Structures are given as structure tokens and as C-alpha cells.
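One protein chain omitted, others in place.
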Amino acid sequence: MTPVEELVAAPVAAPPFDIVRAAYVELRVTDLERSAAFYADALGMLVTERDGDAIYLRGWEERQHHSLVLRQGPAPAAGAVGFRVRGEDDLDALAAEFSSRGCVVRWSPDRIGLGRVLQAWDPFGFPLEFVHALEPRESQLQRFDLHRGAPILRLDHFNLHSPDVEATFGFWRELGFRCTEYIATDGDDDRLTGAWLTRKPTVHDLALTAGRGPRLHHIGVWVGEPAGVLRACDQLAASGRVGAIERGPGRHGVSNAFFVYLRDPDGHRIELYSCDYYTGDPDHPPLRWSVSDPRCRSFWGTRAPDSWYDESSPVLDAGGAPAETSDAGVDERRARTEVLA
Amino acid sequence: MTPVEELVAAPVAAPPFDIVRAAYVELRVTDLERSAAFYADALGMLVTERDGDAIYLRGWEERQHHSLVLRQGPAPAAGAVGFRVRGEDDLDALAAEFSSRGCVVRWSPDRIGLGRVLQAWDPFGFPLEFVHALEPRESQLQRFDLHRGAPILRLDHFNLHSPDVEATFGFWRELGFRCTEYIATDGDDDRLTGAWLTRKPTVHDLALTAGRGPRLHHIGVWVGEPAGVLRACDQLAASGRVGAIERGPGRHGVSNAFFVYLRDPDGHRIELYSCDYYTGDPDHPPLRWSVSDPRCRSFWGTRAPDSWYDESSPVLDAGGAPAETSDAGVDERRARTEVLA
Amino acid sequence: MTPVEELVAAPVAAPPFDIVRAAYVELRVTDLERSAAFYADALGMLVTERDGDAIYLRGWEERQHHSLVLRQGPAPAAGAVGFRVRGEDDLDALAAEFSSRGCVVRWSPDRIGLGRVLQAWDPFGFPLEFVHALEPRESQLQRFDLHRGAPILRLDHFNLHSPDVEATFGFWRELGFRCTEYIATDGDDDRLTGAWLTRKPTVHDLALTAGRGPRLHHIGVWVGEPAGVLRACDQLAASGRVGAIERGPGRHGVSNAFFVYLRDPDGHRIELYSCDYYTGDPDHPPLRWSVSDPRCRSFWGTRAPDSWYDESSPVLDAGGAPAETSDAGVDERRARTEVLA
Partner (left out) sequence: MTPVEELVAAPVAAPPFDIVRAAYVELRVTDLERSAAFYADALGMLVTERDGDAIYLRGWEERQHHSLVLRQGPAPAAGAVGFRVRGEDDLDALAAEFSSRGCVVRWSPDRIGLGRVLQAWDPFGFPLEFVHALEPRESQLQRFDLHRGAPILRLDHFNLHSPDVEATFGFWRELGFRCTEYIATDGDDDRLTGAWLTRKPTVHDLALTAGRGPRLHHIGVWVGEPAGVLRACDQLAASGRVGAIERGPGRHGVSNAFFVYLRDPDGHRIELYSCDYYTGDPDHPPLRWSVSDPRCRSFWGTRAPDSWYDESSPVLDAGGAPAETSDAGVDERRARTEVLA
């Protein structure tokens, strides 16, 4: 086993808290009405609630108040990525964990649609949130007569741009995330350049990819079948939003996803994602991809545009300002495999 | 060759007129708003125009004012099935043809969305119309953002219930229709029990099936892919119209269609139809099915409900009253093959 | 809350063992080659291994030696339904659990493709097996060039016919299964007639439906999208197996599945199953269906054939003979809702 293979094969931690899954994200947008038109009208997500400066949306299957918050802000940014934990006690255990690491930790008690929220900035600067109590809403999965767009059924995962994938990977493993797939360089230069980590038994709740960070590369939302991904493209183009389609539709080698990447009016990236697989077995083996395999990120060999590698949403630091980013240690050759391979 | 095979193999007539395709149908409905809700809201057809007692609809691909007219009437009935001809002269030639056969012939000059219309009742009592000039409308094929339902793209064909399929078949062959598929009984009792006839190079513009007639069994509308047929079922059920789904979805052996049959609020039957094939070659051979082949009408063997065999829309006679019907000569055993085979 | 609602809403037990998911099933077949032709050739499952009297198959995604065993036997029967547990210790804890209930318990140490297997007959006579160690095989999920049939990706669930759904439900809840959906009678006659129970976060690993039992109603296998279900029907019919299609394709209200039910050459029932949803949240609320809602089992209203309600695979008792069955307490009216509603 190479060092990377040993890193990936190491047992996952069994921490004293239980993170269930990726649950919600807040995006800061510069024109709330324009963003609402994109997510609710063009992509057809359900609007649960609006208040003065925010809109709360969810997918058609979801039983919770919201999985996406659009909040008016001075500049585009990712507010935080939110995870659900099994019980209220898990929040306290997580607070202790982050505090013991010297991270900023805060409690946010009065969010719309959420119970007590733990805010934390991880050692790499990513703004995280954890919650147990979600205000319930009825699933609209079988209101086929109301569905619009793909339709988007539920939030699936987050993808983070990190300049040090290996260190970030180690951190999330200590939070109890299992690795399902990863990309590594070949030969002597044995490095981890991407990793797919999960708590729920799908391919991921969280992906880490090498790049300037901390930044949010994209949020992934679940679509029931490839035909829905195609339908969304047709509808976006027909409504005059052809520029929103950044990459795809296509098939990822990693995760088996049939996907398309969209950019919202502020440049936040959304992946419409379908076709992954069951990973819930206790000994589910991580799948290794070589960075030089052209099918790894594009199973059909299609070249991704530079923007997909270079651009990401800034995240907010504990003071509410855009977090400083770094690309030290990011080897461009490794991150952008399709271009040069 | 058996007598039926000889009948089917005989050369098609080359009459002095050129019928292009099935073009429109008028249905008499007893509650115009209720029917509009079904066709426009639930099935998602485009409304081109409304006047006092009629609504004019079309499919998303169609470049003509309408292919379906819903007209308020005292009882459910099929007003007429309409065909387009290549030029205005063809109308005069058709008028001569029908007159020479002793059929009632009338001109209807001032229809909404149509040019000069020839009305004729064929020797079996079916009310037919022919037109050349269609008021143009822009195709909405690529307004994917506006599409609703399957979506329904265009009118494809009519299916008529006739007590004497062989005689009716002979008549339409003299109008220049080619046979693409047919169902015949086996052995000594050599009878034609169903025939698919066409002018445009698809499986049919007109089907004839054995049953009490003259009645309109259904109109068939084109859907781009099987997924659209499933989507329409999901949407009808979700909107509280589960009773509208009469048969299917399923695959026909005949025509290869992936279909579902719906009943509108007045009982008129609509087939959502996809997956047929090219038949335009001059020597395209008619495909024979045995009435005892269980895959003939239901490729997957699914039994059709009795209503599908027994019920049809009445048609109007030249006086505007429901035409008298007969089932003399209809052999129930042959018509309802799946039930008893 | 009605008594049934209280039963369903009661907290799930936290037993000292952890069942991960439905993992495999063994079917006794009377002509091994004929069954192999059905499952491997017609349905396109992967054959991992054959020995003298058995064939071991798996779905294209599965990383384990097999999920289906076909074993030559004197008469059709379900050998056992098998579940995977998280660790070897869980097997001992389960053995203790079954022993304490007075159930027959046995160890089977030398199965092909499996580690130590615990056999147990539950209080209702169902033959169960539990295993931790599964011999690994490589996933063939992305060998799209080799896929055949739907394709079948993995085993999803079992459905058991039980004359006393409420008692059986209570038993499985004590094993730690959560209820995701259930069917209950209305009004004063408040009875549970069907229940969908799960360990993995999908709609079910196990369904219980009212009927003569103990019998195995069907095994459900996962198909990636509705188009695969249609493709399987087309292929079965084209290969001369039209009689294998028993019910569907269609949509279930319960579970949202797009399904088709097939009968293998011995009459064992297989459901090709797609389109369910995520259920992994700790407070996921069970969804109640009224037995009188026509969309409950057939979202599109299609009537299921009597065979689907009446026929099931016998199971084997601890002596290897067909288990005695009972229908005491099965109210035919409630079980067969579509027929009479």
C-alpha cells in the first residue's frame, strides 16, 4: 500500500457524536429577486417561506422547512454548509470537539425553520453548522402535477475546494466520515487530490477537491433520473439562461453520477446529480482512481472548462468577511487532470 | 395467399387527390370548462383561441391554429375527423369522389383557423372533413420552459370502430391510404379484424378496428418518448384524475407504440402514443398479426379492460344527431382477442 | 391517534445487535437450467459461481459474492431470506435473542461466499438468516458495455405474506426496524394491513402484507430508472416470456416505486423496483395510507390481478419441509383493496 492508500484505508474514527447527513446551505446573493427567479422559477424548487432578506427553499421530496437559504448580501458568498446530527446531545459533543481544537464556536438559537444551531469554523476556515431539530414540512414527492424543472428532489452533498486535501481529509475522518472514492497521483508523487466522504450511505455528503480554498466548489442536489438533468438544461436554455450551463451534462467516473453543473446569477455552482449507489456496508471499500485516468472525472472524456477548476464561492469568516484563501500546495497539474492528461 | 392477404397486398389506388395526413378533430363536450381543465391544465395542451362555445388547442410542435376543437354540445360526440390535403384542387376532386358515391357533401367556408372545409359522410356513416389551408401558428417545440404534461407534441391518428372492417378498409384504400399493419383471424375463418392505414410515413393516420360503429374509438397524439407517457400518468393521478387512465401504460405489438389510453370527462378516448417507425418506402410491406397472438395488442400480455373494447364516442350524422350504429358482423371473439385468447 | 397509529408511532427498539440490510435470498427451483436461463439470460443478472446444484448470482453494482442463490429442489420454495449484520458479535446477540424467544436457531459455517451464518425461524415460521462476512467481488456498475436487461443493480428488499401483520410488525420493530409507510383500515375497524420496514435508509428492507402465511410474496431488486423496467418488459416479451409479466409496469403510491412484478419459471415473484426515496433521518415520520385510497398500491388506479394477492412462495420449516400456512385473521376485503374499492 502506498501512503495515500494507507491514509484512506485507516479505520474511521468513532467520535462521541453522530452526524447524519448534509442538510442545508446558505448562499449570500446580491439580488434576491433575481436569485429567486433562478432557483424557484427556472429550477423549480419549492419556496417554503420568505422574510425580508431571505428566501427558504427545499426539494420536492424533503420533509424539512428548507435545505437552501438565499440571503441578500453585499457580495456573493457561501454562508455556511449545514449538517444534521442525530440528537441534541450531539451538538454539545461537537461544540466540545471544535473548542478543543481551538476553533471558533457559536450558538445560533433562533433560526427560521431550525432548532438550536451550532456554528463552527473548522481548522481550514470552512464555516460549518450543525443542527438536530428541523421544522417539518410535508413531502411533495408525489405531487407530480406540481413538480417543475428536473425536478430537484433533495440536497445531496457539498463539494469544498481545499488547498490541502490530505489534511482536510484527516479532519473529516475524525468527525466520522467514511471515504467511498478518491483520486490519487501515480508513482512516487503519491498525493490525494480528491476525496468523497459520507455519513449517509450514498457516495458522499462532502467532497474535497484540490484548489484554492477555503471555498465552496458546489452544492449537489439529487435528481431522480438522467432525463431530469436533460430536461433542466432544455428549460434553462429555452428561458434564456443558456449561460447558466457550465459543464455537462455528462457522466462522472467518480461516483457514477449523471450530472450537469450550473452557475446561479451570482456564480454559485449547483450540480444536478443522479445515479449514485449504495455505500452503507461497514466494510465498503474506497474506490481508487488514478489522476491520469481520463474517465475519472469525465467518463466520456469530455473536457471540463477552466472555470470549473478555477472558480468557487468564497466563504465567510467568523467576522462575516470573505475568508482569506490560499493555493499553497495545490499542484495545478494534479487538480486539472482532464486538461493536461 | 389467403383472401385477406390478397386484399391487403392489392395495389393502393392512385386517386386524383392527395390527402397529406390526419389534421384535426372536433369533440362535442357537455361542460366546456371541465374539458378545458382536462386538455389544457391536466394534459397541458396549448390553447390557441377560445370563442363562446369552443376552445381551439394544439400540440407544442404544431404549426397550425389547432388540431383539437372542444365544442359545447348537448351530449358527448365526435363532430368530425379532419384531414389535410395538398392543395385546394384536391378538395374539389374529393367532393366529386364523395358525390359520385352518393355521400352527403357540404362546404363549410368560415371555420376559425381553417380555410375552405369539405364535409362528407362516408358510406359507413363516419363524418369526415378535408381542408387545405391551415392558419399558421409558430411551433413551440423548443419552449421547453413552457411545456407541460407529457408534453403532447402533435396529433398523430384516428381510430374508428367499424362493424365491417373489410369494407371500410377497401374504401380507405381507394382514397389512397396504404396499409402498414393488420390483424387477421387464423385458419378457414379468414377475416380482417383490424387495419392500420396511412398517408404520412408513420404507422397510421387512421386505424380501423372491429366493433359497433360508426364510432370514434380514439384519437392518438404523439409524445416524444415513453418517459412522457409515464409523466402524464403521474400527473393525472396526482391531480385527482386517476379515473382518467383506462389502459396502460404499455407496449402495443401492432405499431410498436408505447401508449396509455385516457378517457376525458365526457368519455372521449385519447391515446398518448410514442415509438412508431418509418413506413414511407413505396414497397413497405404490411405486417400481419394473428388475432391469436397474445402480443398483438399487448406486447407484454396485459389484459385490456372491457371498456376499451366496448366503449367509443358516437359520431354525428348529417343532421347533427348521433349516427345510428350497428354491430352486425362484429364477431366479439375476434375483436377482443386478449380476453379470450 | 388510533391504536394502529400508536403502534406505528411507538419508539423503535434499540436491541444489542445491528442489522444493516437485506442481503441475499435462496430460492429452491425445480429445473436449475431453466431458472438460470431466466435470471441470467433473460433478466441479465451476473453469475458469480455455479456448483453442482446451485447457481450464485448478483446485481451489477453489488460488491458481494451473491445476493441470489438458485438451488435445485423437489418443489418451489423460498429457502431463507438473509440479512447482513454490522459485526460478528451481532450474530451471537441475535442467536441469543431468537433462543430466548424459543425459536429454532442453528449455525451454518461453510456456505459458499458467506462467513458464519445464523439460521433462525421466527415466531411466525419465516426462515431467516443473518451473516456478517460476505466474500467480496468487484462492482460491475460501470461495465455498461456488459450490462444486460434492466439492468438489475442490487437486491433491495423482501416482502412477506403474513396472516397477522400487527404481530409480525411488532416482532420486527423489536429487531430494530423502522416503519416508513403503512396501510391501515379506516374507521372503527382500525387494523394494520401492510407495513414497510427498514434498516438501511430507503423505504424498506422488509415489507409485511396481509395474506396466507408464512410465505414469501416477492423479492425486490433495484433498477436505476423507470426506463430499465420498461426495457426488461420488452426483452422478456421479445424472448417469448410474455407470461412472466404478472403486474405492471406501474407506480405504487406506497414507496413511490415504479415497478413491474415478474414470475420466474417456478412462480417465485420478482419485483423490478425503482424511484424510492431517502428515509434515514432519526425522526422520519411513517406515512399512513388508507386501505380505501385507490392510489395506495396502484397510483394510476390499475387493478392488480388476483394472482398477485393470492399466490406466494412457500417457505421451508426447520425440517426442510414446506411450512404450514394459515390465513386466520386475514380479511380478504382489506388485503385486496383495489379489487373491491
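Note that the chains are named A, B and C in the order they appear, and that numbering of residues resets to 1 at the start of each chain.
The working rule: a contact is a pair of C-beta atoms (placed from the backbone, for glycine too) under 8 Å apart; a residue touches a chain by one contact, two chains touch by 3 or more.
Since we're looking at a predicted model, the values are computed, not measured.
Student: One chain isn't shown here. Among B:G44, B:G82 or B:P226, which residue touches it?
Tutor: B:P226
Student: Among the options A:D234, A:E311 or A:D327, which residue touches the chain absent from this view?
Tutor: A:D234
Student: Which of these, A:P3, A:P282, A:G301 or A:G329, touches the one chain of the complex that we don't see?
Tutor: A:G301
Student: Of B:R58, B:R84 or B:H217, which one is in contact with the hidden chain?
Tutor: Final answer for the missing-chain contact: B:R84.
Student: Identify the residue among C:A96, C:L146 or C:A321 that touches the chain left out of the display.
Tutor: C:L146
Student: Tell me, which residues in chain B touch the chain that this view leaves out?
Tutor: 20-21, 61, 63, 84, 86-87, 134, 136, 139, 141-142, 153-154, 200-201, 224-227, 253, 256, 275, 277-278, 280-285, 299
Student: Using the document's contact rule, name the residues of chain A that touch the chain not shown here.
Tutor: Spelled out for chain A, the touching residues are 226-227, 230, 233-234, 236-237, 242-243, 245, 249-251, 258, 294-295, 299-302, 305.
Student: Kindly note down the residues of chain C that lie in touch with the hidden chain.
Tutor: Looking at chain C, the ones touching the missing chain are residues 42, 142-146, 227, 231, 234-239.
We take it that only the chains that are shown with their structure count from here on.
Student: Of the chains shown, whose Cα centre falls closest to the middle of all protein Cα atoms?
Tutor: C
Student: Any idea how many Å lie between the Cα centroids of chain A and chain C?
Tutor: 34
Student: Between chain B and chain C, what is the gap in Å from one C-alpha centre to the other?
Tutor: 43
Student: Roughly how many whole angstrom separate the Cα centroids of chain A and chain B?
Tutor: 51
Student: Residues of chain C touching 2+ other chains?
Tutor: 226-227, 299
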